[in-house]
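Yeah, one chain of the complex is gone here, protein chain that is, but the others are all in their spots.
And now, chain A:
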């Protein structure tokens, strides 16, 4: 049977999206493959179809527990019951049950820390797998923006006689690609790299002499143009500040950050998706797992810390394929704040000394975290490296990492400061060539914002206040 027929049979789609067919063909030929496909381009189909064709289990290594659960839930919603997530959320009994019936599953999602457990490793080695998939593969590279030390161990688990490996990611620079090939021990992999360019997004940029003028411009812009939109900021405080200013202007907006109550965060997402809320002012905590196709504007209140983050955040606009605008705001000295924050995420030298001291005094270094002397993220990274190398070497590794972060910030900054085409520079950053420039390409090529941004229509939404009895009835019974 042709691949298209199989696609129709198993998924009901008449044709592939760009890249899917190429990737699947290579995998069926037994070749290791790296696929860089933007979010929303059907990455998961690249391993789902081969699973049905080869009729053997597929192992999917995934970094985020919540993402993993989402994927399993989604598969189940579409009728695939033979999907399971092996992660630390399972209790011992559940884990044992899954382990015993592992061969019955078609899709086995697993976290990297679970993968290296001897019991799990042995069990997986007994299985005949169709494929090994490494999702969010850029996490393996310490040059990536999302480095997870646990990912490095994946390579150790792969035996000589293994099925093909598929590494998936949305964005990766050449340096990150190199790491993926090396740490996953890939053999002359086939690489499908989709253009990172999103032609329907226009890249705007505004430079201001001061933060006050920037804020003024932002408020004015948002009051006069139509959303829905997301405003990204760098701090919780700034997020709340802008949201309050917008609310005072009578706009429908809310702030969103990790400091909010979990239910509140859900309410905000739901209000935004359903159009009850026009603007979200968020830290980078917002976005993952939020599917809204008609976001028309993304505004960066300050510069992002690297180009990959920027692309990911901008990529949340115009998923419906219609025109969208991304505007980056910059005022002199913004990079100083970004540099300061970049250093904060990583363990500092005092913490490394302390770690050493804890070990010498026979106290588990984890206590540093419990004593509030280090953040959880920093500890995770520190613990990994201190387990591998002596202190002095770790110090120099981290010095290098900080330098690397600063370099990423400078890369972003030079795009902001340059007078060249923004789109071209973004695409070049990922080692790709821009095929075609759309009209109204970017700030430097010239954008007529009026073409893309509708003037804000004053929505005189009468705020209907219901009694609790009526609200309850509408929620449960749906009638007035």
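In this section, a residue touches a chain if its C-beta (ideal position, glycine included) is under 8 Å from a C-beta of that chain, and two chains touch if they have at least 3 such contacts; residues count from 1.
In this section, contacts and distances are computed from a predicted model.
Undergrad: For the complex's missing chain, which UniProt name, "Recombinase RecQ", "Heptaprenyl diphosphate synthase", "Sugar ABC transporter permease" or "Chemotaxis protein CheA"?
TA: "Recombinase RecQ"
Undergrad: Thinking of the whole complex, not just what is shown, which of A:141, A:169 or A:269 touches the missing chain?
TA: A:269
Undergrad: Which of A:261, A:376, A:392 or A:435 touches the chain that is not shown?
TA: A:261
Undergrad: Which parts of chain A face the unshown chain closely enough to count as touching?
TA: The list for chain A reads 66, 73-74, 77, 89, 247, 254, 260-264, 266-271, 274, 276, 465, 467-469, 471-478.
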